[in-house]
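Here the complex is missing one protein chain, while the rest keep their positions.
Here is chain A:
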Amino acid sequence: MEPPQRSMVRTPHKSVLVQRRSKSRSYRQSYRSCSGGPSRLCLTPALTARRLNTSRRPPKSQDITDKLKAEHLALLVKTRWKLSYVTPLYRFRHTQLRSYSRQLSAFIAAEQQRGVAVEVEGTQSGFRVSFSMLQGLASAENDDPETVLIQVHSKPLLSRQDEPQKLVWSGWLTCISGNPEYLSSLPRDFTCLPLFGSSGADGLTSVVKSWIQQTFDCCLGRLELNHTTLQWLLALWTNCHAQSNIQQLNMVWTLPSAPPLQVSFTVDPQDAWDLWRSVRKASAQEEEEEEEESCIDVEEVTRFLHGLKSHFYRHFRLELSAGSLSQVGTALGWAAVSGRIKMSSSRYVVTTLALLTECALLKMPI
(Lines give C-alpha, C1' and ligand atoms only; values in the text may rest on other atoms or scores of the structure.)
Protein backbone atom coordinates (compact mmCIF):
# COMPACT_ATOMS: atom_id res chain seq x y z
CA MET A 1 0.00 0.00 0.00
CA GLU A 2 1.20 3.45 -0.82
CA PRO A 3 1.67 5.94 1.97
CA PRO A 4 -1.59 7.79 2.35
CA GLN A 5 -0.03 11.26 2.37
CA ARG A 6 0.90 10.99 -1.24
CA SER A 7 -2.47 9.76 -2.28
CA MET A 8 -3.92 12.74 -0.53
CA VAL A 9 -1.81 15.17 -2.41
CA ARG A 10 -3.07 13.69 -5.63
CA THR A 11 -6.68 14.08 -4.67
CA PRO A 12 -7.90 17.56 -5.35
CA HIS A 13 -9.47 18.88 -2.20
CA LYS A 14 -12.52 20.30 -3.87
CA SER A 15 -13.37 17.19 -5.82
CA VAL A 16 -17.00 16.24 -5.67
CA LEU A 17 -17.96 12.95 -4.12
CA VAL A 18 -19.31 11.52 -7.34
CA GLN A 19 -16.14 12.24 -9.21
CA ARG A 20 -14.07 10.61 -6.61
CA ARG A 21 -16.20 7.50 -6.77
CA SER A 22 -15.50 7.12 -10.43
CA LYS A 23 -11.86 6.45 -9.74
CA SER A 24 -10.91 2.97 -8.82
CA ARG A 25 -8.50 3.97 -6.08
CA SER A 26 -9.68 3.69 -2.55
CA TYR A 27 -8.66 5.86 0.35
CA ARG A 28 -9.58 3.47 3.05
CA GLN A 29 -7.63 3.99 6.20
CA SER A 30 -7.41 1.89 9.24
CA TYR A 31 -5.78 1.81 12.60
CA ARG A 32 -3.44 -0.95 11.56
CA SER A 33 -2.55 0.45 8.19
CA CYS A 34 -1.41 3.51 10.06
CA SER A 35 0.26 1.72 12.88
CA GLY A 36 1.41 -1.21 10.82
CA GLY A 37 4.26 0.42 8.98
CA PRO A 38 5.88 2.99 11.19
CA SER A 39 9.15 2.63 9.34
CA ARG A 40 7.60 3.83 6.13
CA LEU A 41 5.27 6.42 7.50
CA CYS A 42 7.45 7.69 10.31
CA LEU A 43 4.25 9.12 11.67
CA THR A 44 3.28 7.00 14.54
CA PRO A 45 6.21 5.95 16.62
CA ALA A 46 4.11 5.35 19.68
CA LEU A 47 1.47 3.26 17.98
CA THR A 48 2.53 -0.25 18.49
CA ALA A 49 -0.23 -1.36 20.82
CA ARG A 50 -2.35 -3.96 19.08
CA ARG A 51 -3.90 -5.30 22.19
CA LEU A 52 -6.55 -3.99 24.49
CA ASN A 53 -5.16 -1.73 27.20
CA THR A 54 -4.09 -3.78 30.15
CA SER A 55 -5.10 -1.20 32.69
CA ARG A 56 -7.67 1.52 32.78
CA ARG A 57 -8.95 4.09 35.20
CA PRO A 58 -12.00 3.17 37.26
CA PRO A 59 -15.12 4.48 35.53
CA LYS A 60 -16.36 7.79 36.80
CA SER A 61 -20.02 8.41 36.77
CA GLN A 62 -20.63 11.15 34.25
CA ASP A 63 -23.89 12.97 34.21
CA ILE A 64 -24.90 13.49 30.61
CA THR A 65 -28.58 14.05 31.27
CA ASP A 66 -28.35 17.84 30.94
CA LYS A 67 -26.06 17.70 27.91
CA LEU A 68 -28.21 15.49 25.72
CA LYS A 69 -31.80 15.85 24.65
CA ALA A 70 -34.07 13.71 26.79
CA GLU A 71 -35.40 11.77 23.80
CA HIS A 72 -31.89 11.02 22.53
CA LEU A 73 -30.76 9.87 25.94
CA ALA A 74 -33.83 7.68 26.32
CA LEU A 75 -33.12 6.14 22.92
CA LEU A 76 -29.49 5.43 23.81
CA VAL A 77 -30.37 3.86 27.13
CA LYS A 78 -33.46 1.89 26.23
CA THR A 79 -32.33 0.25 23.03
CA ARG A 80 -30.33 -2.88 22.40
CA TRP A 81 -27.62 -1.97 19.89
CA LYS A 82 -25.85 -4.12 17.38
CA LEU A 83 -22.23 -3.08 17.03
CA SER A 84 -19.98 -2.73 14.01
CA TYR A 85 -16.57 -1.20 13.45
CA VAL A 86 -15.99 1.47 10.83
CA THR A 87 -12.66 2.48 9.30
CA PRO A 88 -12.01 6.26 9.22
CA LEU A 89 -14.49 8.19 7.12
CA TYR A 90 -13.09 10.07 4.15
CA ARG A 91 -14.25 13.67 3.75
CA PHE A 92 -16.89 13.45 6.42
CA ARG A 93 -17.97 16.89 7.61
CA HIS A 94 -19.98 17.51 10.72
CA THR A 95 -21.26 20.65 9.02
CA GLN A 96 -22.93 18.75 6.20
CA LEU A 97 -25.31 16.59 8.19
CA ARG A 98 -28.31 18.18 6.51
CA SER A 99 -27.10 17.22 3.08
CA TYR A 100 -26.29 13.70 4.31
CA SER A 101 -29.90 13.37 5.48
CA ARG A 102 -31.11 14.18 2.00
CA GLN A 103 -28.57 11.90 0.35
CA LEU A 104 -29.42 8.93 2.53
CA SER A 105 -33.18 9.44 2.03
CA ALA A 106 -32.62 9.46 -1.70
CA PHE A 107 -30.36 6.42 -1.47
CA ILE A 108 -32.95 4.41 0.45
CA ALA A 109 -35.61 5.39 -2.08
CA ALA A 110 -33.32 4.37 -4.95
CA GLU A 111 -32.53 1.02 -3.35
CA GLN A 112 -36.22 0.45 -2.88
CA GLN A 113 -36.85 1.06 -6.53
CA ARG A 114 -34.11 -1.38 -7.42
CA GLY A 115 -36.05 -3.94 -5.43
CA VAL A 116 -33.88 -4.17 -2.35
CA ALA A 117 -36.05 -5.19 0.57
CA VAL A 118 -36.07 -2.29 2.95
CA GLU A 119 -39.72 -2.54 3.90
CA VAL A 120 -40.48 -2.23 7.57
CA GLU A 121 -43.58 -4.02 8.71
CA GLY A 122 -46.64 -1.86 9.05
CA THR A 123 -45.19 1.29 7.52
CA GLN A 124 -45.59 3.18 4.32
CA SER A 125 -42.83 3.18 1.80
CA GLY A 126 -41.57 6.72 2.34
CA PHE A 127 -38.66 7.15 4.73
CA ARG A 128 -37.39 10.40 6.23
CA VAL A 129 -33.79 10.43 7.45
CA SER A 130 -32.34 12.81 9.97
CA PHE A 131 -28.73 13.20 11.02
CA SER A 132 -28.00 14.96 14.26
CA MET A 133 -25.01 15.56 16.49
CA LEU A 134 -24.95 14.26 20.01
CA GLN A 135 -22.87 16.97 21.57
CA GLY A 136 -21.90 16.18 25.08
CA LEU A 137 -21.55 12.48 24.56
CA ALA A 138 -17.79 12.56 24.93
CA SER A 139 -15.18 11.98 27.54
CA ALA A 140 -14.14 15.00 29.53
CA GLU A 141 -10.45 15.05 28.59
CA ASN A 142 -10.23 13.85 25.03
CA ASP A 143 -10.79 15.90 21.92
CA ASP A 144 -12.89 13.30 20.13
CA PRO A 145 -14.96 13.85 17.01
CA GLU A 146 -18.60 14.46 17.92
CA THR A 147 -21.00 11.54 17.92
CA VAL A 148 -23.49 11.44 15.05
CA LEU A 149 -26.99 10.05 15.43
CA ILE A 150 -28.89 8.78 12.40
CA GLN A 151 -32.64 8.27 12.62
CA VAL A 152 -35.04 6.96 10.02
CA HIS A 153 -38.70 7.81 10.40
CA SER A 154 -41.66 6.50 8.50
CA LYS A 155 -45.39 6.86 8.61
CA PRO A 156 -47.40 3.96 9.97
CA LEU A 157 -49.64 2.26 7.46
CA LEU A 158 -53.29 3.31 7.63
CA SER A 159 -52.48 6.44 9.57
CA ARG A 160 -54.18 9.78 9.35
CA GLN A 161 -52.54 12.72 7.60
CA ASP A 162 -51.63 14.57 10.77
CA GLU A 163 -50.20 11.63 12.67
CA PRO A 164 -46.52 11.96 13.54
CA GLN A 165 -43.95 9.75 11.83
CA LYS A 166 -42.67 6.72 13.66
CA LEU A 167 -39.02 6.01 14.36
CA VAL A 168 -38.23 2.78 12.50
CA TRP A 169 -34.44 2.68 12.54
CA SER A 170 -31.70 4.38 14.48
CA GLY A 171 -27.95 4.21 14.60
CA TRP A 172 -24.96 6.20 15.72
CA LEU A 173 -21.31 6.65 14.88
CA THR A 174 -19.08 7.49 17.79
CA CYS A 175 -15.54 7.79 19.04
CA ILE A 176 -15.01 8.19 22.75
CA SER A 177 -11.54 8.38 24.22
CA GLY A 178 -10.02 7.13 20.99
CA ASN A 179 -6.29 6.74 21.06
CA PRO A 180 -5.13 10.41 20.70
CA GLU A 181 -1.91 9.49 18.93
CA TYR A 182 -3.80 7.51 16.35
CA LEU A 183 -6.39 10.22 15.87
CA SER A 184 -3.76 12.88 15.33
CA SER A 185 -1.84 10.64 12.97
CA LEU A 186 -4.72 10.46 10.54
CA PRO A 187 -4.45 12.52 7.35
CA ARG A 188 -6.52 15.66 7.44
CA ASP A 189 -9.46 14.52 5.38
CA PHE A 190 -10.25 11.52 7.53
CA THR A 191 -12.62 11.53 10.48
CA CYS A 192 -12.43 8.63 12.84
CA LEU A 193 -15.77 7.44 14.21
CA PRO A 194 -14.90 3.77 14.62
CA LEU A 195 -17.91 2.50 16.56
CA PHE A 196 -21.24 2.06 14.82
CA GLY A 197 -24.35 0.94 16.70
CA SER A 198 -27.61 0.17 14.97
CA SER A 199 -31.07 -0.90 15.91
CA GLY A 200 -33.96 -1.60 13.58
CA ALA A 201 -34.90 -3.74 10.61
CA ASP A 202 -31.97 -5.66 9.09
CA GLY A 203 -32.84 -4.53 5.57
CA LEU A 204 -32.50 -0.88 6.53
CA THR A 205 -29.30 -1.54 8.48
CA SER A 206 -27.60 -3.00 5.44
CA VAL A 207 -28.80 -0.18 3.21
CA VAL A 208 -27.50 2.46 5.62
CA LYS A 209 -24.23 0.57 5.95
CA SER A 210 -23.71 0.40 2.23
CA TRP A 211 -24.47 4.11 1.92
CA ILE A 212 -21.84 4.91 4.57
CA GLN A 213 -19.36 2.66 2.79
CA GLN A 214 -19.93 4.25 -0.58
CA THR A 215 -20.12 7.84 0.56
CA PHE A 216 -17.18 7.90 2.92
CA ASP A 217 -15.11 5.18 1.31
CA CYS A 218 -14.75 3.08 4.40
CA CYS A 219 -15.21 -0.47 5.56
CA LEU A 220 -17.81 -1.74 8.02
CA GLY A 221 -17.74 -5.07 9.73
CA ARG A 222 -19.30 -6.92 12.60
CA LEU A 223 -17.78 -6.12 15.95
CA GLU A 224 -17.77 -9.22 18.09
CA LEU A 225 -16.96 -8.76 21.73
CA ASN A 226 -14.43 -11.28 22.83
CA HIS A 227 -13.96 -12.93 26.17
CA THR A 228 -11.56 -10.25 27.42
CA THR A 229 -13.88 -7.38 26.54
CA LEU A 230 -16.79 -9.03 28.28
CA GLN A 231 -14.66 -9.59 31.37
CA TRP A 232 -13.59 -5.95 31.34
CA LEU A 233 -17.19 -4.79 31.10
CA LEU A 234 -18.13 -7.04 33.98
CA ALA A 235 -15.33 -5.71 36.16
CA LEU A 236 -15.94 -2.06 35.25
CA TRP A 237 -19.62 -2.37 36.05
CA THR A 238 -18.94 -4.17 39.32
CA ASN A 239 -16.56 -1.38 40.23
CA CYS A 240 -19.48 1.07 40.05
CA HIS A 241 -21.54 -0.79 42.64
CA ALA A 242 -20.69 1.61 45.47
CA GLN A 243 -22.12 4.55 43.53
CA SER A 244 -24.99 2.87 41.79
CA ASN A 245 -26.43 -0.50 42.61
CA ILE A 246 -25.73 -3.18 40.03
CA GLN A 247 -28.69 -5.32 41.29
CA GLN A 248 -27.04 -8.53 40.19
CA LEU A 249 -24.02 -9.81 38.35
CA ASN A 250 -24.95 -12.24 35.63
CA MET A 251 -22.70 -14.31 33.38
CA VAL A 252 -23.78 -16.84 30.79
CA TRP A 253 -21.28 -19.51 29.78
CA THR A 254 -21.71 -21.89 26.88
CA LEU A 255 -20.08 -25.29 27.26
CA PRO A 256 -19.22 -27.38 24.21
CA SER A 257 -21.04 -30.56 25.20
CA ALA A 258 -23.52 -32.44 23.03
CA PRO A 259 -26.19 -31.01 23.20
CA PRO A 260 -24.61 -27.63 24.21
CA LEU A 261 -24.99 -26.68 27.84
CA GLN A 262 -25.68 -23.15 28.99
CA VAL A 263 -24.72 -22.10 32.47
CA SER A 264 -26.18 -18.91 33.81
CA PHE A 265 -24.33 -17.74 36.92
CA THR A 266 -25.94 -14.91 38.87
CA VAL A 267 -24.19 -13.42 41.88
CA ASP A 268 -25.66 -11.26 44.63
CA PRO A 269 -24.46 -7.65 44.06
CA GLN A 270 -23.07 -7.17 47.56
CA ASP A 271 -21.10 -10.43 47.42
CA ALA A 272 -19.76 -9.63 43.96
CA TRP A 273 -18.68 -6.24 45.25
CA ASP A 274 -16.95 -7.82 48.26
CA LEU A 275 -15.09 -10.23 46.00
CA TRP A 276 -14.08 -7.40 43.69
CA ARG A 277 -12.88 -5.31 46.64
CA SER A 278 -10.86 -8.20 48.01
CA VAL A 279 -9.20 -8.59 44.60
CA ARG A 280 -8.55 -4.85 44.39
CA LYS A 281 -7.28 -4.59 47.93
CA ALA A 282 -4.77 -7.35 47.45
CA SER A 283 -3.18 -5.54 44.55
CA ALA A 284 -3.52 -2.11 46.15
CA GLN A 285 -1.47 -3.35 49.10
CA GLU A 286 1.22 -4.63 46.82
CA GLU A 287 1.55 -1.33 45.07
CA GLU A 288 0.91 0.68 48.23
CA GLU A 289 -1.40 3.07 46.49
CA GLU A 290 -4.61 4.73 47.43
CA GLU A 291 -7.48 2.48 46.43
CA GLU A 292 -9.60 5.17 44.83
CA GLU A 293 -6.83 6.50 42.68
CA SER A 294 -5.28 3.34 41.33
CA CYS A 295 -5.98 2.07 37.86
CA ILE A 296 -7.76 -1.21 37.33
CA ASP A 297 -5.32 -3.74 36.03
CA VAL A 298 -6.18 -6.61 33.73
CA GLU A 299 -4.71 -8.93 36.34
CA GLU A 300 -7.35 -7.86 38.81
CA VAL A 301 -10.02 -8.56 36.26
CA THR A 302 -8.59 -12.03 35.67
CA ARG A 303 -8.34 -12.68 39.38
CA PHE A 304 -11.94 -11.61 39.86
CA LEU A 305 -13.12 -14.01 37.17
CA HIS A 306 -10.87 -16.70 38.55
CA GLY A 307 -12.49 -16.28 41.97
CA LEU A 308 -15.96 -16.66 40.50
CA LYS A 309 -14.96 -19.69 38.43
CA SER A 310 -13.25 -21.43 41.31
CA HIS A 311 -16.30 -20.94 43.53
CA PHE A 312 -18.34 -22.56 40.79
CA TYR A 313 -15.86 -25.40 40.36
CA ARG A 314 -15.81 -26.12 44.09
CA HIS A 315 -19.50 -26.96 43.90
CA PHE A 316 -20.02 -28.52 40.50
CA ARG A 317 -16.56 -29.85 39.54
CA LEU A 318 -17.23 -28.41 36.12
CA GLU A 319 -14.59 -26.38 34.24
CA LEU A 320 -16.19 -23.18 33.01
CA SER A 321 -12.96 -22.37 31.19
CA ALA A 322 -13.70 -25.27 28.85
CA GLY A 323 -16.53 -23.20 27.44
CA SER A 324 -16.80 -19.56 26.57
CA LEU A 325 -18.34 -16.53 28.21
CA SER A 326 -21.22 -15.53 25.98
CA GLN A 327 -23.12 -12.85 27.89
CA VAL A 328 -22.56 -10.54 30.82
CA GLY A 329 -25.08 -8.27 32.44
CA THR A 330 -25.80 -6.02 35.40
CA ALA A 331 -28.32 -3.31 36.05
CA LEU A 332 -25.88 -0.92 34.40
CA GLY A 333 -25.67 -2.75 31.11
CA TRP A 334 -25.72 -5.96 29.16
CA ALA A 335 -23.40 -7.29 26.47
CA ALA A 336 -23.19 -10.46 24.42
CA VAL A 337 -20.40 -12.06 22.43
CA SER A 338 -22.38 -11.51 19.21
CA GLY A 339 -21.78 -7.77 19.53
CA ARG A 340 -25.09 -6.73 20.99
CA ILE A 341 -25.09 -4.33 23.91
CA LYS A 342 -27.43 -2.39 26.08
CA MET A 343 -26.32 0.51 28.23
CA SER A 344 -29.00 0.76 30.86
CA SER A 345 -27.50 3.47 33.01
CA SER A 346 -27.01 6.91 31.50
CA ARG A 347 -24.22 7.67 33.96
CA TYR A 348 -21.89 5.03 32.57
CA VAL A 349 -22.69 5.26 28.86
CA VAL A 350 -19.47 7.18 28.23
CA THR A 351 -17.29 4.63 30.03
CA THR A 352 -18.84 1.71 28.20
CA LEU A 353 -18.51 3.40 24.84
CA ALA A 354 -14.88 4.26 25.54
CA LEU A 355 -14.04 0.59 26.01
CA LEU A 356 -16.01 -0.39 22.92
CA THR A 357 -14.31 2.33 20.86
CA GLU A 358 -11.01 0.77 21.78
CA CYS A 359 -12.28 -2.65 20.67
CA ALA A 360 -13.53 -1.24 17.40
CA LEU A 361 -10.17 0.41 16.69
CA LEU A 362 -8.46 -2.91 17.26
CA LYS A 363 -10.88 -4.86 15.15
CA MET A 364 -10.32 -2.84 11.98
CA PRO A 365 -8.78 -4.83 9.16
CA ILE A 366 -5.34 -4.00 7.92
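Here is the rule we use: a residue touches a chain if its C-beta (ideal position, glycine included) is under 8 Å from a C-beta of that chain, and two chains touch if they have at least 3 such contacts; residues count from 1.
The working rule: contacts and distances are computed from a predicted model.
**Q** From the list "S-adenosyl-L-methionine-dependent methyltransferase", "V-type proton ATPase subunit e", "Centromere protein N" or "Translation initiation factor eIF2B subunit beta", give the UniProt name belonging to the chain omitted from this structure.
**A** The chain we cannot see is recorded in UniProt as "Centromere protein N".
**Q** Identify the residue among A:143, A:163, A:274 or A:299 that touches the chain left out of the display.
**A** That would be A:274, which touches the missing chain.
**Q** Touching the absent chain: which residues on chain A qualify?
**A** Considering the whole complex, chain A reaches the absent chain at 255-268, 271, 274-275, 277-279, 281-282, 303, 306-307, 310-312, 314-319, 322-323.
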